[in-house]
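A protein chain is absent from this complex, but the other protein chains hold their places.
So, subunit A:
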Amino acid sequence: MEMQAFWEALQFVVTGNDEVWAIAWLTIQVSGIATLISVAIGLPFGIWLALTDFPGKKLIYSFINYGMGFPPVVAGLMISLLLWRYGPLGNLSLMYTPTAMILAQTMIAMPIIIGFSFTAIMSVNPLLRYQFLSLGAKKWQADWLLIKEARLGLLAAVIAGFGRVSAEVGASMMVGGNIKGQTRVLTTATVMEVGKGNYEMALAISAVLLMIAYSVVLLLTYLQHERKREIR
């Protein structure tokens, strides 16, 4: 492949291609919403799991650890079977829509965010909690302080979740269908351009994907850093 052709494709994509920007925007929306849903449910659940003791906790945690590596294509397949016209949720007509992609990506991101939050809380020195309590903190105050202590790890959970789903292609292809103007995201567009033999275009779209992923990570890292400075 020629470097020049790649630069031309990149320039074309970055400067004047509305279609690619629409695809990029859809990617941010789908993966962003899936991450937010996973955070809204997974973060409290992971924290609760870390702070509560009950029999069978290790078993549940083993399932979550297992789920952190859940193959996206399996998630895609399961969501497909649910959403098919003649599947159990077929009446909702959700197959091949961005909503279906959000569902599949949530299924992928959720265990990652639960697992990372659990680990983040568990990795804070457990004696700290007793120290807070002995200093006169109420139980919920001690928990809250512990969460604040673990914030670096909790944000890492969000970064890992978003990173995984924005990079995922199998599930999006299966439940979204890579439909132009409707469910085409950057990863599925890349696969399609490779199928068409437009390698320069595929590389240019990949570059946009990398830029978006980095921007999000940069934002979250900045948030992490801000918090850290505040403690000192």
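To be clear about the criterion, a residue touches a chain if its C-beta (ideal position, glycine included) is under 8 Å from a C-beta of that chain, and two chains touch if they have at least 3 such contacts; residues count from 1.
Note that contacts and distances are computed from a predicted model.
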item: Among "Tungstate transport system substrate-binding protein", "3-isopropylmalate dehydratase small subunit", "Putative transcriptional regulator" or "hydrogenase (acceptor)", UniProt-listed name of the chain not shown; value: "Tungstate transport system substrate-binding protein"
item: Touching the absent chain when the full complex is considered, from A:L135, A:I179 or A:M211; value: A:I179
item: Residues of subunit A in contact with the chain not shown; value: 25-26, 29, 32-33, 36, 84-86, 90, 93, 95-96, 98, 148, 177-180, 182, 192, 194-197, 199, 223, 226-227, 230
